[in-house]
Structure formats: C-alpha cells, structure tokens
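One structure below.
As you look at this complex, bear in mind that one protein chain is not there, while each of the others sits in place.
Each chain gets a letter, A and B, in the order it is written, and its residues are counted from 1.
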Amino acid sequence: MRLDELARQIGATVAGDGAIEIKDVAPLEDAEAGSISFLANAKYQKQLETTSASAVIAQPNIESMRVAIVKAKDPYFAFAQAIVLLRGHRKHGFTGVHPKAHVDPSAKIGEGTVVYPGAFIGRDAKIGRDCIIYPNVAIYEECLVGDRVIIHSNTSIGVDGFGFAFNGGVHHKIPQIGNVVIEDDVEVGANCTIARAALASTIIGAGTKIDAQVMIAHNCKVGKGCIIVAQVGLAGSVTLGDYVTLAGQVGVAGHLKIGDRATIAAKTGVMTDIEPGSTMMGIPAMEAKDARRVYAAFMKLPELVQRVRELEQGMANLEDSGDTPIA
Amino acid sequence: MRLDELARQIGATVAGDGAIEIKDVAPLEDAEAGSISFLANAKYQKQLETTSASAVIAQPNIESMRVAIVKAKDPYFAFAQAIVLLRGHRKHGFTGVHPKAHVDPSAKIGEGTVVYPGAFIGRDAKIGRDCIIYPNVAIYEECLVGDRVIIHSNTSIGVDGFGFAFNGGVHHKIPQIGNVVIEDDVEVGANCTIARAALASTIIGAGTKIDAQVMIAHNCKVGKGCIIVAQVGLAGSVTLGDYVTLAGQVGVAGHLKIGDRATIAAKTGVMTDIEPGSTMMGIPAMEAKDARRVYAAFMKLPELVQRVRELEQGMANLEDSGDTPIA
Partner (left out) sequence: MRLDELARQIGATVAGDGAIEIKDVAPLEDAEAGSISFLANAKYQKQLETTSASAVIAQPNIESMRVAIVKAKDPYFAFAQAIVLLRGHRKHGFTGVHPKAHVDPSAKIGEGTVVYPGAFIGRDAKIGRDCIIYPNVAIYEECLVGDRVIIHSNTSIGVDGFGFAFNGGVHHKIPQIGNVVIEDDVEVGANCTIARAALASTIIGAGTKIDAQVMIAHNCKVGKGCIIVAQVGLAGSVTLGDYVTLAGQVGVAGHLKIGDRATIAAKTGVMTDIEPGSTMMGIPAMEAKDARRVYAAFMKLPELVQRVRELEQGMANLEDSGDTPIA
C-alpha cells in the first residue's frame, strides 16, 4: 500500500515521501525497509536516527530527515488502524463451530462466530454474531454472550458461584441458578473465571476488556468500557461503574461499588466503596495523592523511629536538666 | 408446591397464607408473584414493602403485612434448601463419561459420576460416586477423588509440583511421583491448580470448598471443611487444620501450619505458623485486632511524621531557650 493512501485511511498526514510502498508493520528496532513503525513516546525519538523503517507514525510535532513521518493526533490509535490495514485480524482457518468443539444442540451460535476445538458451550447458551471462542473455553448452560465478543483459551464462563450455607458442621451447596450475561464487544482474556449469579445475572457491560487470569465472582455487575487487568479478583456482588480501570492483581471485597471512571492501581485492596473519578492505590485503598504520602513515609519508617528515639532522649535530657535545679 | 409444604420441608414456619402455590425462587427485587425470595439481612427489610414475591424466607423476628414470611432459624440454609426443592441441582443432559471426554482405560469412575466433554482423566486415577467433572478439567494419573466431589472447568489436578535441584547452572527436574487425594464432598472451582506431591500425597480434606483460581502446591495437607476463596496460593508443604477460612488472594509461605478454625483475611501474606482459632490479616499476617490498629496508624503516617516534625521543632526551641539562660 502507498504510504499516502495508508495515511489517508488512518486519518493522518505524511511528512516525507508519500509515494513509497509500505508492506508491513514492525517495531522501530526490528523494522526493515518497506515497513511502517510507531514512535510511542517522544523520549525514544533518537531511535528515528537508527531505525530501518521507511515510515514512522508519530505525534505531529515529530520531525525526521531520515524517515517519512506519518503525523497523527492519536498515534497509538492510528498505528492500531495501520496494523489492521496491513495485516488484518486473525485468520481462523475454519468457519463456524469446529467439529472438535462441543456445542449443546440447544445452544445458539450467531452468524460469523467461530468456536475453536475443545470449546464447550452448554445447554441453552446463546452466543451472538462475529464472536471468537478460543480453544478450551467453557461456557456453562444458559449464559448469554453478545456480538463481537472474544473469549480467549481456557476461560470459564458461568461456573457456579461460591455459595454455601454452613449448617450442622457442613457447607451446604447453594445451587447457583442464575447466569452470566456478556454484552457486545467485550474481550475476555485467557484463563479467566466469571461465575454465574446465584439467582439473577452476573453482567459484563458492553465494550469492557478483561485481561488474563481475572476472577469475577457471582452477582457482579461490571459496567461498560471498563479495563480489568490481569489477575484482578472481584468478590461477590461487586458493582463497577462505566470506564473503570482496575490494574493488575487488584482485589475488591464483596458487595462494594466502584464509581464511573475510577482508576485503581495495581495490587490495591479495595475495602470500601469508591467514588466516581477517584484514583486509588494501596492496601487498604487510599486516594492516590494520600497513598503516595503514606507510602513515602512508610518506606522511611526506620528513620522516623530513630527520630522519635532521639526526641525521647532529648526529652529525658530536658526533664533531667529541668529537675536538676529543683533538686 | 404449597408454601406450607415447602416450609415444612425446610424446617420453617409460615406467618401468612400457607396455602399459596410457590413456583420459583428469585431475588427480592426481581421476584414475581408465585415466587419465594430471601431476606439476607434485616437492614434490607424495607424491600419487603416493594417486592412482588409471594413469600420471603427471613429471620423469625421479621414481620410483614404484604407478604408471607417463612420464618427460619437459619434463613440462608433454609433458602438453599428451598432452591434445591424448587429447582433441583444441575441437569447434565448425559450420564457417565461423555464421549468427548478422555478417560484412560485404567482409570475407575464411580456410579453416578458425570465427566464432561474435554475432561482428561489419566492412568490409574480413581473418581468416586456421584461426582461432577466439568469440561476441560485435567486429572493426572494416579490421583484419587472421593464421592460427591465437584470439579469445575479448566481445573488441573495432579500436575507436577514445582521441584528442581539446582546443580551446575541447571535446574534439574525432580520427578513428582506422589499424587493428589481429594476426599469426599469437596468442591474445587474453575481454573484451579492442585499439584501432586513429590513423593506422598497432596490432600484436600472432606467437605472442603475451594473457589476459582486457587493454587495448592505439592505436599500440602488441607483439612476438612475448609473454605478457600479465589486466587489463594498455598506454597509447598503447607498444612491447614479443619474449618480454616482463607479469603481471596491470601498467600501462605511454604511448610507453614495454620491451625483449626483460623480465619485469614483477604490479601494476607502468611509468613509464620498460625494458632488455631486466630483471625489474621495484613502483610505480614498479624492478629486482626493488632492489624486494625497497625493499618489505622499506617493510613495516618504523614500526620505522624508531621507531629514528629513539630516535636523536633518544639524540642529545638526548648533546647534553645534552655541554652540561653546558661549562656
């Protein structure tokens, strides 16, 4: 594809020779002639002097004598589009349900959806159009999956929530008779677990993206457009608003509400409701600006102990010297 | 089922019209006429004024003019029984080993056990009666599973423990020749890993319930009736007593012993043995009453630093004023 045509299709402009032919995408350091690359951050700008790429997508203020610059207001988005143009999305090599998948006869699979070998789709489950269900995904009965949903390998959807009534020394299983509803345009990473609701539905809102090894317990309601990074755990009945970001290894205790557009830093332990728009971090979760001061002080605790020890010594000296005249 | 008959079968009594017909269970907010619901907590009592449920299982002291109250000493357990009565347990749609499962010819599968598509059961493994082995569970050779055990999808049982002898710059694999023994009435959630012992058995005691994404390393001995919440990790050779509760994302270091009925709060890092009956929290694990004071002080650390700074200033002033007269 000619560079100027590529730029046009991704809403960018070319500074340099727009007539060159672009054949592939590659990272700056590995790119060969004929490739387009991407400058993620102006601080890596000196790589423009060594890359063999023929063109680089970058912020509009970036200049180069060596290589054509494709100037885009949002270079990362422009680069994503360029990859799609040059490489397309994954080719599956088969259409529909692979014969080595197991789909219950009562389940419904939408047009354009592919179901990989080893995937299991249970009774009365419904999968929308143009979904990708990767190998060995298990979707239990009655779960509902919207359109254009991607679920990566070895993920479990609709497994029983963890509910037991303790009586007479025995944990009695509470049948989990709800389901999971995954709305349109959700992506769920590999090795995740989303448990079905006890009675109603565990819900993953439209456009939410979930990384690998995430655990979402029964009765959770996840809003739209959320980003949930790897190894996050939501306990039962947690509610996330829209566009919430949970970084890696966050844990959220049961029945809590996290407001729209809140951001929770990695490893945070959320033990209270979180206001919309907040940025939280720490164990337990604190407002980020407070947490930064708390952790800065935490890392200097031995020094603080020493200062207190010196104060105690100083105080003892003063009290002694105060006592002396009286004696 | 008539309400009074349902109440009788779950050991509860009806305040209101026992002759009404109950057709289903539902949460208070979604229930329709003919449904029975459940009041989990007296603080949600005002929902009794708006629910469309025909009956509600609740503590004996709860009253309502609108809806029949099914009074039970342990309402949660009564509700669990009501769900079983009205909905039954999951219907599998097949019996025994599904043809798309893989069971080694030497493995033994008990009567009434169902093995879902994609499950793998290795050489000389034994699965007891009335178990459910969900899709894509892998049970390696020689593992022993008791009766009425449930194992959810994509869980791995009996994989090699993580044991290597480092010699000459190489991590040499130590063959893991033990197995996993899962006793009766255990439930293991989805995407869990339970590693086989190096030489003897990793043991999961009877009636223990394990949530999703839990890692239990080789040689662990988990007692009876334990509750292990999602994303917990037990390092090698950990021993849990009976009725231990580990909340989400807890980590326990190798070779430690946690006593009977101990409770460990979410995200706790256990680095020492834990006494029976203790409640522990924090990183590192502390007695809960201590931990609450430690974390309260932690969150006010910047304030404490400021107080120390003011003390230092006060001390400097006093020392100055103390010096002056002498000078």
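The definition used in the following text is that a residue touches a chain if its C-beta (ideal position, glycine included) is under 8 Å from a C-beta of that chain, and two chains touch if they have at least 3 such contacts.
A quick note: this is a predicted structure, and the numbers were derived from the prediction, not measured.
> Looking beyond the chains shown, say which of B:51, B:179, B:213 or B:263 touches the absent one.
The missing chain is touched by B:213.
> Per the definition of touch given earlier, which of B:23, B:66 or B:102 contacts the omitted chain?
Considering all chains, including the one not shown, the answer is B:102.
> From the list A:105, A:168 or A:302, pick the residue that touches the absent chain.
Considering all chains, including the one not shown, the answer is A:302.
> One chain is left out of this view; which of A:26, A:165 or A:288 touches it in the full complex?
A:26
> So that we can see where the missing chain sits, which residues of chain B does it touch?
102, 104, 118, 120, 123, 136, 138, 140-141, 154-156, 159-160, 162-167, 169-175, 177, 191-193, 195, 199-200, 213, 215, 217, 231, 233, 235, 249, 251, 253, 269, 283-284, 286, 290, 293-294, 296-298, 300-301, 304, 307-308, 311, 314-315, 318, 321
> Just checking the interface: what residues of chain A touch the absent partner chain?
With respect to the unshown chain, the touching residues of chain A are 25-27, 30, 74, 76-77, 79-81, 83-84, 87-91, 93, 98, 100, 116-118, 134-136, 150, 152-154, 185, 187, 189-191, 207, 209, 211-213, 225, 227, 229-231, 248-249, 266-267, 283, 295, 298-299, 301-302, 304-305, 308, 311-312, 315, 318-319, 322.
Note that in this section only the chains that are shown with their structure count from here on.
> Write the angle of the rotation needed to overlay chain A on chain B, where the fit uses Cα atoms and the result is rounded to the nearest 5°.
120
> Rounded to the nearest whole Å, what is the centre-to-centre distance of chain A and chain B, using the mean of the C-alpha atoms as each centre?
25
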